[in-house]
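Note that one protein chain is taken out, while the other chains of the complex remain in position.
Up next, chain A:
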Amino acid sequence: MTSIGTGYDLSNSIFSPDGRNFQVEYAIKAVENGGTSIGIRCKDGVILAVEKIITSKLLKKGANKRIATVDRNFGVAFSGLIPDGRHFVSRAREEASSWRSLYKSPIPTASLAERLGSYVQMYTLYQYVRPFGITAIVGGWDSEGELEVDGQVGSGSKTGGGGKVPGINSGGPGLYMIEPSGLYWGYYGAATGKGRQAAKSELEKLDLAAETLSLEQGVKEAARIIYIAHEDSKDKEFELEMTWISKRDGPTKGRHEQVPKDILEEAEKAAKKALEGEDEEEAVAETMEE
């Protein structure tokens, strides 16, 4: 299995005899060292959360945001090399904006994920580039209501040719995870980074495929899952960063926003309490720290 020293892992885009690109697999290793990121697809929105490891007490609280907004209705969270993530986000913004300039409406989540998947995959094709050292989780909400075309000046005719057909709605939540190979799938719940195993097993317990979880419940679950995923690296302090995108008549009106401070704090409190129930001793240690 191990092929180190065989010479097939020295540069990108080289196939090993059994058809693998080792440089991509090494990139995945970089992702596995990064802080945990998760995404949850709820019935009325999407939640993204990251575990931000605090490397120094000199870092300002709440600064250095790790989840980025793309266009107005997408969030991107990632684990791995942060500059690679920034580059990925800036590409995502370019894609969203060029889609808008051509089609005069926001890019659908599925199309954004596809374009980003293709972009990441291009970095596995040439020896003069290296693969992305991140796995990104892209969440979005495609408007379920009637959207105006960008720059639209009037409402057009109300009936007849060019008129409106009432009651046609589409859109909804979208959640995709894009890996260093360029591989991407749509998910009900996605996790990556150091604590992904623990996070994944917690996400599986939620039965997200039933599409019954509400956004508010999702916030609580996301906080709890990040706290559980952090259990293995408890010696390091961390900050929970969480964003959400709701449907049009929800709290964010279809936009990607930070979860408000009071709701986040409440979810964190509940998360700590849930952990306390699991492990009495650890909870005591935590409260003493506070």
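A few comments on the model shown:
Following the convention adopted for this analysis, a residue touches a chain if its C-beta (ideal position, glycine included) is under 8 Å from a C-beta of that chain, and two chains touch if they have at least 3 such contacts; residues count from 1.
In this section, contacts and distances are computed from a predicted model.
Comparing "HORMA domain-containing protein", "N-acetyltransferase domain-containing protein", "Light-independent protochlorophyllide reductase subunit N" or "Proteasome subunit beta" against the UniProt entry of the hidden chain yields the protein name "Proteasome subunit beta". Of the listed positions A:R20, A:H87, A:R100 or A:K253, the one in contact with the omitted chain in the full complex is A:R100. The chain omitted from view is touched by exactly one of A:R20, A:K43, A:R72 or A:K272, namely A:R72. Screening A:P17, A:G154, A:G167 or A:G277 for touch with the missing chain picks out A:G154.
Where chain A meets the missing chain, the touching residues are 68-72, 93, 97, 100-101, 104, 150-156.
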